[in-house]
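Sharing a structure with you now.
A single protein chain has been omitted from the complex, and every remaining protein chain is retained in its original position.
Chain IDs A, B and C follow the sequence of writing; residue 1 opens each chain.
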């Protein structure tokens, strides 16, 4: 069994087993698990696996590159690190290590509301930082987070709209999962709020319980208000219906993330790969379409682009790298993503990411 | 292996193994089995599993609830307990326990013609009780049952039209299954009729043999007559073809149940989840469309509603709860159904059950 | 493991394992095997399994029956025994036993050109006998067989057009399969012809080698000639393309058998269940459409009818019964087919076989 990270692993997916071997069982479950029967978790992969590409031949690839502009900032490839809570759960260096790896890889890092490192410290790493907002019951606290993110120089604000509360993730419920003592919600200045997910709850996940107590519903008027309040680009994360995508853009959002939260919210939700094309059609060129849930290789990035996305968010695989070997592990994972994507792009005959949109798709060969 | 019910089980489906461990093999087979090669039994699940939902975002869920009116009576969720024969087979408290659990959960309980507790005793539990009629060869006996049901205050009459005789359920045939001495068809006042399914039959299921001797064919004219005879809402159970649904409604039925009897009658019949949408289209808003066969989670209730149903009947899972721990087990199963359904409804962005009908469906991601 | 036939087996398919346990390995392989990679053999089942039916409710079934007219003769159900060579391979009573069982079951028995009992002896059994012709290189011998069949009172002539030579059935080739000394091609008066498939061939099946030496191609002009020569109803067996079906009928054939020879000729051929509907459309009501390849239960008969067939041929399952217990085993298999079919027909709401054609089909639930 593969247990040493680094040069031994030759593809992103190999890091899953490495991470699993390194992490305590309940932390692994927290990372890997989905909600309910994990139907959507499985569907995310099945839907991507069914997407085959028709490559083009003999095009001029002499100037080929993988770079993409995301909200006016150049990224080395059409990808960013997804917002992921409590990264110190899997490695002591947590968000800082992953943000550094993202910077080195030339892609944005999204710091979560539930970061285990204060957003300001993450922003100091100096790459492109995006801030992800979970709307809180305490609206003033929400507004404060947005102001802090802008002040820290975050390049975009990503509001997550698919977590009015955390769905029942049965692994965590069964494990009565609690965030350990050395990990806290570091963006919360109030120490009891910061400690929230550390209070054990009989027969429930402490994270879910804390979320239920803290998070707020977020409605269309809230979006309008947030749009007005924020001066940086606004990304709405957790959209699957094209009608919602069009409305978000028309209310001033710059982007949507087609996402089912990695199969962690509504179990039974459509796979992102089945949803993204209709969203792209609804958005047209009036906004940016990001994609997450299931991305595990450079080929998957290609698939998402061909299906209509402008770029993807990398979720669990980034954590696998971090868990495997801290910053070096994250470097390796992001390096493999870049290598795999560059190869897939070139072999498909595309000089740049935008060209992926012109490829034909075939569904269902496997 | 899970053998203790209650707080340990975190989803409805876990009760299946608990019940299996508790029940004698042949009782388990009677509950779990289907007819023939159990093709339809398997198809019921496969068809539901293929239904993915496209959730909506940022709607106003402040007044969200799971309540539904069923024939003018409020139910706490769009569900009722399906008619299930001989419930004392799986637990000494039988129908009374399950009816009490249903009452506590705020949903109707359907008492079967083949109940092992007299319908009047069940009705005394005091929740909403529906009576399920198996048309009998002895037409007077049939009429008598209807009169008793009305007299006992049953809120609806459900006539089952897919059992002219019991299909060959090979598990029962092989087990030469017999209802044990302490269980009888308690609605039958004639003691030999009540004992019918207790007479062992070589090479056959005693239940099937008894059914063959007792049940009658039921035709369209019989429906008209029954409609005239009954003063309470009339539900026709066991409809899969939209033409039959439309005709039943036009002859005065208030509702149909899209059902293949849980894969226990025509093996090879279409899965309910594949049939319900066309039935809904045929019925329009002229009647209520109920759904059963394969419902195993709150997500499945959501799926059925999104496909076009107004509410579902809960079949085997209710028995699992009853078998696992009597009334407490049934409470837990119904509680989990409610919890799972409320979560799925909310995470799909629906303020109430009716809103599920506006969601888009995607088939085939898994 | 099931090894005793008779009352123990409760469905047709259980006889497969019983027969397998009774037969020498190479005889089993000869019966069970298909050609090439056995792709079509598997597809026959997969295609039938995908066919779900939408049953009708509350129709008048008071006069229900399973009888069907086949070329003016009443059959107890829409089925006949398929032509099967060398039946004494699996039981000493061979064709006589199976013909007697067919007579008792009230369905036609088709005697093969390669029968191990002379066709006249089979015809003497006295049920409805059909004769199956393999066109032979020796055209006079072919004509003689037809004359003998008519003289013996055969009620129909079935010409098999999908065996210009026997396809490579790798099991037989590997087994260097030879028909044993006590079995001969009893319709052949010339003793060396009768012994043909008994000559061992290194690295090949003796049956195939014999076939290659004896059988003739059969073309459209041959069909016209045969139509003229024969005075009894003419059935063309081995049709899959609707264009061929229409042409055969227009040249005077009374029926076609939609068949891929049980997956024993062209490996890679379409499953019969995928082919029959288009054939029925091409034939309309100008001829009879029979179906074989994969029929294993009464439900399968229903499926074939609903897909457009008028009746089916029962192939391997009849041999399983014969192998299991001679005439009694065959009786049991045919009895189960009848019981299963009658139940499926009734539970689907059909008063008679013809009504199956009005049911709606759903594909792909499993």
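Please note the rule applied: contacts are C-beta pairs under 8 Å (C-beta built on N, C-alpha and C of every residue); 3 or more make two chains touch, one makes a residue touch a chain.
Note that the coordinates shown come from a computational prediction; the quantities given were computed from them, not determined experimentally.
The chain that is not displayed touches the following shown chains in the complete assembly: A, C.
The chain omitted from view is touched by exactly one of C:61, C:161 or C:324, namely C:161. When the missing chain is restored to the complex, the residue among C:218, C:341 or C:362 that touches it is C:218. Within the full complex, the residue among A:56, A:74 or A:139 touching the omitted chain is A:56.
Of the candidate positions C:32, C:47 or C:136, contact with the hidden chain is made by C:47. Counting the whole complex, the residues of chain C in touch with the unshown chain are 36-37, 39-40, 42-43, 46-47, 161-162, 164-165, 167-168, 170, 173-174, 203, 217-220, 222-223, 236, 238-241, 243-244, 248, 265-271, 274-275.
Residues of chain A that touch the chain left out of the display are 7, 10-11, 13, 49, 51-62, 297, 299, 302-303, 339-340, 343-344, 346-348, 360, 362, 365-366.
In this section, only the chains that are shown with their structure count from here on.
Chain B has the Cα centre that lies closest to the mean of all protein Cα atoms in view. Taking the mean of C-alpha positions as each chain's centre, the chain lying farthest from the centre of chain C is A.
Taking each chain's centre as the mean of its C-alpha atoms, chain B lies 42 Å from chain C. Multi-chain contact residues, meaning those touching two or more other chains, do not occur anywhere in chain C.
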